[in-house]
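Mind having a look at this structure? Questions to follow.
What you see is the complex with one protein chain gone and the rest in place.
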Amino acid sequence: MKYLPVIGLEVHVELKTKSKMFCGCSTQYFGKAPNSQTCAVCLGMPGGLPVPNKKAIEWCILIGIALNGKIALHSKFDRKNYFYPDLAKGYQISQYDMPFAKNGYLILQNGKKIRIRRVHMEEDTGKLMHEKINGESVSLIDFNRSGVPLVEIVTEPDFENAEEVKEYLQALQQIVRYLEVSDANMERGEMRLEPNISLTVKKGVLPPYKVEVKNINSFKFVEKAINFEIKRQEILLSDGITPPQETRGWNETKNETILQRVKEEANDYRYFPEPDIPPIQLTNEIIEKLTKFIPELPNIKAKRFKSSYDLSSYDIEILTRDKNTADFFDKAVLDGKSFSVTPKQIANYIINKKPDIEKSVPSEIIKTILSSSKSNTIDEQKLTSVIEKVLQENKNAINDYKNGKTNVIMYLLGQVLRLYDEKIDPKLVKENLEKYLNNN
Amino acid sequence: MKFNVSHIAKLANLHIDKNELELLSSQLTKTLTYINILKDINTENTPNTDQVTGLKNVVRDDIVTSSFTQEEALLNAKDSYKGFFKVKGILENE
Partner (left out) sequence: MNTLTLTEAIENLKNKSFSSVELTNACISRIQNTDSKLNAVITLIKEQAIENAEKSDVKRSKGIDLPLLGIPYVLKDNFSTQNIRTTASSNVLANFIPPYNATVVQKLEDAGAILIGKTNLDAWAHGSSTETSDFGPTKNPWNVGYLPGGSSGGSAASIAANQAIFAIGSETAGSIRQPASWCGVVGLKPTYGRVSRFGVVAMASSLDSPGPLTKTVKDAALVLKVIAGHDPKDATSSPLLVPDYANNLQNKKKMTIGVSEDYFNSVDSQVANAVYKAIEEFEKKGMLIKKIKLFDPKYAISDYTIIQRAEVSSNLARYDGIRYGNGRDMFGEEAKRRIMLGTFTLSSGYYDAYYNKAVKVRTEIINDFNKAFSEVDAIVAPTAPTAALPLGATKENSMFGELADVLVEPSSIAGLSGINVTCGFTSLGLPIGMQIIGPQFKEEVVLQLAHLFEQNTLFHKQQAKL
């Protein structure tokens, strides 16, 4: 039997506000002494009361708008009750039935629409570490992270494979970075992913179970974890076993998901409206005003770069990857006009020479391009055909690469340089090769 | 209405002794019977009251204020280690 993956995604994004969600403690917990940024509120001490951070709410709404969500005019906070040592109050302040945004979507390159069920605001927990001290297993808790604003973005189970998930995640990361509301650095835990995966026999029919995978801190691992789960579940299903509803964790040393806990009856969060925080009411005027803060988002920028500058999708992808580069490029194009430097020349320069845009000025780049205008430009078509030829002749090398022997790329690089037979930047060739290998 | 004391105790993170179980169950069942009189009141079209003040949109500006020192934070802790709160190891496959 052929099974179709049904994948949904929960993403948590930590906002980079200065202060925490419900108190004035600093959010900059990275590298700080443990428990040095807490107060009665985020330590859950008696009588500590939450007062919501205005900026965090606005930013959550911005994310909702950027993801095409419908913004709620009436909203509120709720308490999600459960016990865990890293949860100071014994409940997490979150949003239950009235999230700030609902029914959004994000469109993938292939035109597929990923529906976004909700975008809501909540607070982070403290950080738990498990250690052995004098032979005794203990857990250590640091509450510096407790109360840092988190935005949760939940999709419908619309993904069918790991590549779609990866593309969505990259797009989402790019959007929150464009909005400048989060650095969304996965290694630092500023963006956390929890895919839920199941298999169905018929498109549109939801399976009677769902497996959630946690502890994923890179895009590479999300792909691996999903693919691992698909295989694991396929084996179970073909043996006539319905995979149990459970939470698994990605183990990067074993390269597999392992069972964390089985969903049990005790998972009853007893949500109720947070009595300590009055409701949030928005007006269409407020929403419009917030909308004005949304910059040109990556997908729209890409379209403009295509229509105004006629750049290749490869160039556009690189130039729009982060907002600062795109803005720098836009300015350089403007400066270049009077010197007849074309957008393509500027794009090539930025992509190949990788100037430190934090330190350079667009007009200087134009000067550099003009002075070195004699230097040969790359014939992209020629390069592509050479790469294709080399890869055709070295199928084994491709397999080696895919199996993790990435060093083989150096061999391929040599082949391409030899065949190209003109002076060309090897770094650029290597990039193109990598792109090729990863996409085929 | 029968009250499943052990299930609720688990949710509430309370340890209820066996000898307390019976009494608690009967007391809670009694209370539940008592409060059932709310059924007399028709609330079909009544909105909820979560709060009585009528306040809305109460927020604070994103400004950092002073925190406890680490010593203050840990002052009342049963057990701490190098600035962390310390508890018995929590078993988890991580």
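Chains here go by letter, A and B, matching the order in which they are written, and residues are numbered from 1 within each.
Note that a residue touches a chain if its C-beta (ideal position, glycine included) is under 8 Å from a C-beta of that chain, and two chains touch if they have at least 3 such contacts.
Quantities reported herein were computed from a predicted structural model and do not represent experimental measurements.
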Partner chains on view for the chain not depicted: A, B
Selected from A:Lys16, A:Lys89 or A:Lys323 as touching the chain missing from the view: A:Lys89
Touching the absent chain when the full complex is considered, from A:Arg79, A:Lys224 or A:Arg248: A:Arg79
Hidden partner interface residues of chain B, rising order: 3, 5, 8-9, 11-16, 20, 24, 27-28, 30-32, 34-41, 43, 46-53, 55, 58, 60, 68, 72-73, 75-78, 85, 87
Absent chain, residues of chain A that touch it: 39-40, 43-52, 79, 81, 83, 85, 88-91, 141, 143, 268, 270-272, 275-278
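The rule is short, and it goes like this: only the chains that are shown with their structure count from here on.
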Centre-of-Cα separation between chain B and chain A, whole angstrom: 34
Contact set on chain A toward chain B in their complex: 17-19, 23-26, 33-40, 43, 51-57, 76, 83, 85, 90, 128-130, 133, 136-143, 215, 249, 258-260, 265-266, 268, 270, 273, 275, 277-281
Partner chain A, residues of chain B touching it in the complex: 7, 10-11, 13, 48, 50-51, 53, 55-70, 73-74, 81-90, 92-94
